[in-house]
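Can you read through this structure? Questions will come right after.
What follows is chain A.
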Amino acid sequence: MSDLVVDGLVAGYGDVRVLHGVSFGVKQGEVCAILGPNGAGKTTLLRALSGMVRTRGTATLGGTELAGRSPDTVARLGVAHVPEGRGTFMPLTVEDNLRLGAFVRRGRAEIEADLDRIFTYFPVLKTRLKQEAGSLSGGEQQMLALGRALMLRPRLLLLDEPSLGLAPLVTRELFRIVQAINAEEQTTVVVVEQNAHLALGIAQQAHVLETGRIVLSGTAEEIRADEQVAQSYLGYRV
Partner candidate 1 sequence: MAGFLQQIVTGLGAGAIYASLALALVLIYQFTGIVNFAQGELAMFSTYIAWTLVAAGVSFWLALVITLVVSFAGGMLIERIVIRPVEGAPELTIVIVTVGLFIFVNAAAGWIWTFLIKDFPNPFPGGALELGAVTVNFSTLGVLGVVGLVMGLLYLLFQHTKIGLGMRAVATNPASARLVGIRVGWTLALGWGLAATVGAVSGVLVAPLLFLEPNMMAGVLIYAFAAATLGGFDSPVGAVIGGLIVGVAETLAGAYVGFIGSDLKIGVPLLIILAVLLLRPQGLFGRAAVERA
Partner candidate 2 sequence: MRVSAIGCTALLLLAVAACGGRDSGGETATGGGTAAAGQCAGQQTTGTTDTSIKLGGIYPLSGPASAYGDIPTGIKAYFDYVNAEQGGIDGRKVEFVVRDDGYSPPKAVEEARRLVEQEQVFALFQTLGTPSTTAVWDYTNQRKVPQVFVATGASQWGSNTEHPWTIGWQPDYVSEARVYAQYLKEERPDAKVAALYQNDDFGKDLLGGFKKAIEGTGIQVVAEESYEVADPTVDAQMGNLAGSGADVFLNITTPKFGALALAADAKNTKWNPLHIVNNVAASRTVLEPVGFENVQGVMSATYYKDPNDPTWDDDAEMKLYKQKMQQYAAGKDPNIPYHAFGWAAASSFHKAMDAVACPTREGLRDSVRNLNNVEVPMLLPGITMKTGPDDGFPIESMQLMEFKGERWELFGEVIDTRAEFGPPTTE
């Protein structure tokens, strides 16, 4: 039984349609990778799920409709979206950024506990607590973005190109943490990634998106084994 069910999702900007009916499902606690070339509509898909763009079709999370709702409502339903560019509140402190992640939650004690939990994943953030978020390095900012998302205690985590602009070593570390989070918190994750190799490394399921349509779906292993995918997105032949 899939937790996230996307059915016939259509989305775009103004008169330009980007997604032409996308359907897939993600099981509770699974990581799902969305692959595809630039301009395929990967980012738009995540934006459609979190309500940042207008949509048609349905997308339900545990039976609750997400499509057509505003981003703040979707967040209140337990969806944390780490957008392209990380969405950091630059002039605010690291602590402010993290607390904003828990903006819709109540329960002071739990929130304080979650802060501590996030420092176990990202110890570096604890040392930078009173520093401006804008002064962090790219990798640290990505960690902050992840930490902010986790502060929501999300049921569904949407990650948009977490590797963008980061050094390979940092990227690998980041994906390791995502995997750990997924394992420990049982959070469902949808990750959009150029670096298919990395994404497939932590995903159970994967879909390839081209010009707004899913052209290929399967388990991570199946996708990795697909010759065309290998050629286009993995950069090597099987």
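Candidate selection criterion: all candidates are chains of the complex that A comes from, given by their letters.
Just so we're on the same page, contacts are C-beta pairs under 8 Å (C-beta built on N, C-alpha and C of every residue); 3 or more make two chains touch, one makes a residue touch a chain; residues count from 1.
Keep in mind it's a predicted model, so treat the numbers as computed, not measured.
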For this session: Determine, using the touch definition above, which of 1 or 2 touches chain A in the complex.
Result: 1
Problem set entry | In the complex, chain A residues that touch candidate 1 | 50, 52, 70-72, 75-76, 80-81, 83, 87-92, 96, 99-101, 103-104, 134, 148, 152
